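A single protein chain has been removed from this complex, and every other one stays in its place.
What follows is subunit A.
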């Protein structure tokens, strides 16, 4: 069974899209919704500006690849996003925007910087106080968590379905994709103690008598033993556990300090688990996790950006540079819509990635102190 809330939302958007195409030219008729025609090669946003306040985008995926749609403020601060829009479907994005310049992006294949367009919001909005900026940061990030967890449930459900149907190739293809949404928000998941090991634990981390469950257990079944005929119950439990953690993540308020530490912890994850290939030791899909950790770290820092720009603009510049350097190094190892396998990278490749992560993680470790020392 597919989970109802999202399915209903999707259906609703589809119906709305039908009449939204004309509405774009007559904003009053369609509640001011802005249509976005997304394909594998184009991202046509019907309007390039809007008045400050609530802005609604209706994104129709007319391409063959799954796409995503983002609204970014400066420094790729995610103001709003919809993940995982399958071909033929439409989704709505409702976002609160103050006056300023933004960018929209469609990401066919869910990779890279995407197809960008400028977007201007006019009107007046009062500058935020420091506390308000931090409150805004946590609200922004919470929204990011919500969108990631939505996609996490969808992709994990597809993964679990494939495992239970014995479709090994399909399951193998979905494994790193489902994990992407997990890895982007992993520090949030780690707040909830015993669920994280059940979902993401590795075999050597188990205590005597503890059962090996979660993504990596199925990874082992898929890649090492090659037998998923008995993996059904593990797969069911994975989905139950993921749903539990998603519910907790979306109902637990985060503090700005948790964002700052989360950004650092995600890079620690890269440094300790992904560079070494420990995380996905059977599938060697560590670079998917690597990229997702970096994206998640970037999202947390982007949410804190207004605060950081005020307190230490030079640090913001450094972080922008170092994030770009990590992304550039990682891009060398792209393979199609995904990544090369960890065990095909040379020692020199890994050292380069390690150096780039260290260069980013040291300045990022300063963010928590800045946020706390307001």
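Keep in mind that, in the parts below, a residue touches a chain if its C-beta (ideal position, glycine included) is under 8 Å from a C-beta of that chain, and two chains touch if they have at least 3 such contacts; residues count from 1.
Simple rule for what comes next: contacts and distances are computed from a predicted model.
Q: For the chain that is missing from this picture, which UniProt protein name fits: "Ion-translocating oxidoreductase complex subunit B", "PadR family transcriptional regulator", "ABC transporter permease" or "Deferrochelatase"?
A: Options "Ion-translocating oxidoreductase complex subunit B", "PadR family transcriptional regulator", "ABC transporter permease" or "Deferrochelatase" narrow down to "Deferrochelatase" for the missing chain.
Q: Which residue, A:107, A:133 or A:322, contacts the hidden chain when the whole complex is considered?
A: A:322
Q: Write down which of A:88, A:112 or A:369 is the residue touching the left-out chain.
A: A:369
Q: Which residue numbers on subunit A touch the omitted chain?
A: Subunit A touches the chain not shown through residues 257, 322, 351, 354-355, 358-363, 365-366, 368-369, 371-373.
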